[in-house]
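The complex appears here without one of its protein chains, the remainder shown in place.
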Amino acid sequence: MSAPLLQTRNVTRCYGMRKGLLGRSVEVRAVDGVSLTVERGRTLGLVGESGSGKSTTGRLALGLEKPDAGDVLFKGAAMPGTDSLAWRQMRARMQMIYQDPLGALDRRLQIVEQVREPFDVHGLGQPKEREALAFALLQSVGLRADQGRRYPHELSGGQRQRAVIARALATKPDLLVCDEPVSALDVSIQAQVINLLVDIQQELGLGLLFISHDLKVIRQVSHRVAVMYLGRIVEEGEADLLLSNPAHPYTEALVSAAPVPGRRTRPRIVLQGDPPNPAARPSGCAFHPRCHAARERCKVESPLLKPMPDGRLAACHVAHDQANFLKAAS
Amino acid sequence: MSTVLDRFGTVADPLVEINGLTVAFDGVKVLHGIDLSVARGEAVGLVGESGCGKSVTWLAALGLLPKKASVSGNVRLGSTELIDAEPDVLDTVRGGRIAMIFQDPASALNPVLRLGKQVGEALALHGGLSGAAIRAEARRLFDLVGIPDAARRLDAFPHELSGGQNQRVMIAMALAGKPDLLVADEPTTALDATIQAQILELLTKIRRETDMALVLISHDLGVISQTCDRVCVMYAGRIIETAEAQSLFDTPLHPYTQGLIAALPPLEGVRRRLDPIEGNVPEPWNLPPGCAFAPRCPRRGEACDAGVPPLAWKAPGRFAACIKALQAEPVRPREPVYA
Partner (left out) sequence: MLRFFFLRLGRAALTVALVVTFAFVVLRLSGDPALIIMSVDAPPEAIAAFRKAWGLDDPIWLQYLRYFSAIGQGELGQSMRDGRPALELVAERIPATLALTLPALALKLGIGIPAGIYASLHRDSLIDRIVMVTAVAGFTVPSFVLGLVLVLIFSVQLGWLPSGGQESWRHAILPVLTLGIGGAAVLARFTRSAMLEVLGQSYIRTASAKGVPWPAVVRGHALPNAAVPTVTIVGFMVGSLIAGAVVVESVFSWPGVGRLLVVSVANRDLAIVQCILLLVAITMVSANLIVDLLYGVLDPRLRSGAKAGAH
């Protein structure tokens, strides 16, 4: 079996954060020992709230930030140092799509010029053909030639995100890291862009790391889902299994809190307390102060992310105890 | 609580009644005659995509739009007309009869004033309180909306609290004047999912306890569905469908509402390809001649371009602005009996 497309192994990223004026700098682990795998042609959904470290994980995966510990492997090879030639060549194989397409585009250039740019930078195709290639890419994401001749501010949000996707595809990447790519878009436009991403993946066999706070969007695009809380993965598994039958109480609360129109089929769990502060990580399981199932053990002992009988991974004492009990009973 | 609309789409004995509300910015109409009534204690949802006019409707009703906006139509609160009302009339209504909270609570609170002072200001204006009574009441409100350590938080500044806590402060401030109606404009959009659930639960709890009416403005059908009795769907400056929440989500009548629901990825059941609504929302200065949704509508016919369809009765309690919309239930409404 060949190496997976992208693998992070126990990556950790720390920041210094000063608390107050007299306080000294506190080390904050934005990402704490995260191991993820993205396979070719598959999507790994990464879900979490603000401060969970999901965006940092995305940047670590692309090598935009260097991990303080652990390593990132792309097709089995270690990520070369940032800004080296090897890194730039590798970066052509992996692209990032952000939430705000207007910020990702140059306001002074026509859309087609920006889509053409990667061809020029990486010397792809004959110079004369490049514009035609760019228009072909735009067409493949559903933008007409006249729209390609416009400037970013002349397009709608959805059209801009299509343009960003077209540009990301120019270097024929193997991996796309999408950080909240549809969060700024209206529902009807969101669906267009989600469908586009799914189509592109099927056509080109891309691996996708899809970061979002929206469980409905995550479920729509992901094969596997990882849930992050305070810099760590608390549950990971097949998307349908994990979202229909969450093992970790945090995942359960997230699923139940997702607003769904129409009748709801499960009771809503409302978590008490504020979203976690990475600078003040609770002892033991970081989720225990907000957890309805927390026990004494959870306050002192940090649970490990380990496999459950059904194959998913979960970092929860209670979930594992229950699973063991059920196994023993049957 | 569920409110039955009469055949003209109004509730009996409305708390607030909006008639033909129109707003234009620099000559461009963004609101094309809104008719909407809210009953006492009712929770009405206003849903639609960005630019549809859902926020503008209530900002206009309360006279909170910038001066360059030209507003016409009527907004009546009991016997008080709010459009073009004198400033002192508006100041009594705002916060006293109708309170409003906004998206992104961090920027909606004054960064240089203590929270207690900001809440106290509303108490002094509408509660007739002063001095120590203000502080005591502000503390009670903080407790009511679930702010831990309320006494100390009164002396805190907005940046010292999380987004969720700040939204609780906004709600406390809105409750200070004991309003009959709370207009919540995307109150949870800037918040995390678990915090959003907390705030929605709080709003529901308060409404249950105080019998205050709620207008919830949101782009999120899910948020609206969980919190509201009745829903108005807006598109390009018009209400295009209104119905009791459950029936709206079960059997949407307007093709746009149907499209919105179909475009939403489900959280349960079989995963299927999404059905997006093709195309884009038209610009306010470039509206199609007839129905504004026609260019994106799968059921469009020639007649759709002939004129703007009115929000018409389709079934008891159900109204849609679509000439192609099927009647939801072919049941004849009961004739009103006059004694």
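For clarity, chains are labelled A and B in written order, and residue numbers in each chain start from 1.
Here is the rule we use: a residue touches a chain if its C-beta (ideal position, glycine included) is under 8 Å from a C-beta of that chain, and two chains touch if they have at least 3 such contacts.
Since the model is a prediction, treat every value here as computed from it, not as a measurement.
The chain not shown here is touched by just one of B:Leu129, B:Ala174 or B:Ala294, and that residue is B:Ala174.
Remark: the omitted chain is touched by one listed residue; of A:Leu133, A:Leu241 or A:Ala279 this is A:Ala279. For the options B:Ala12, B:Leu113 or B:Ala306, the residue in contact with the chain missing from this view is B:Leu113. Only one residue from B:Gly27, B:Pro87, B:Gly131 or B:Gly269 touches the chain missing from this view: B:Pro87. Hidden from this view is one chain, which touches chain B at 59, 62, 64, 87-88, 90-96, 99-100, 102, 104, 107-113, 121-122, 125-126, 157, 159-160, 170, 173-174, 176-177.
Basically, only the chains that are shown with their structure count from here on.
Work out the mean CA point of chain A and of chain B, and you get 33 Å between them. Across the complex, chain B is touched by residues 49-50, 156, 158-159, 186-192, 194-195, 198, 213, 215-217, 219-220, 240, 243-244, 253-265, 268, 270-272, 274-275, 290 of chain A. Those residues of chain B that touch chain A in the shared complex are 49-50, 162, 164-165, 192-198, 200-201, 219-226, 246, 249-250, 259-261, 263-268, 271, 273-278, 280-281.
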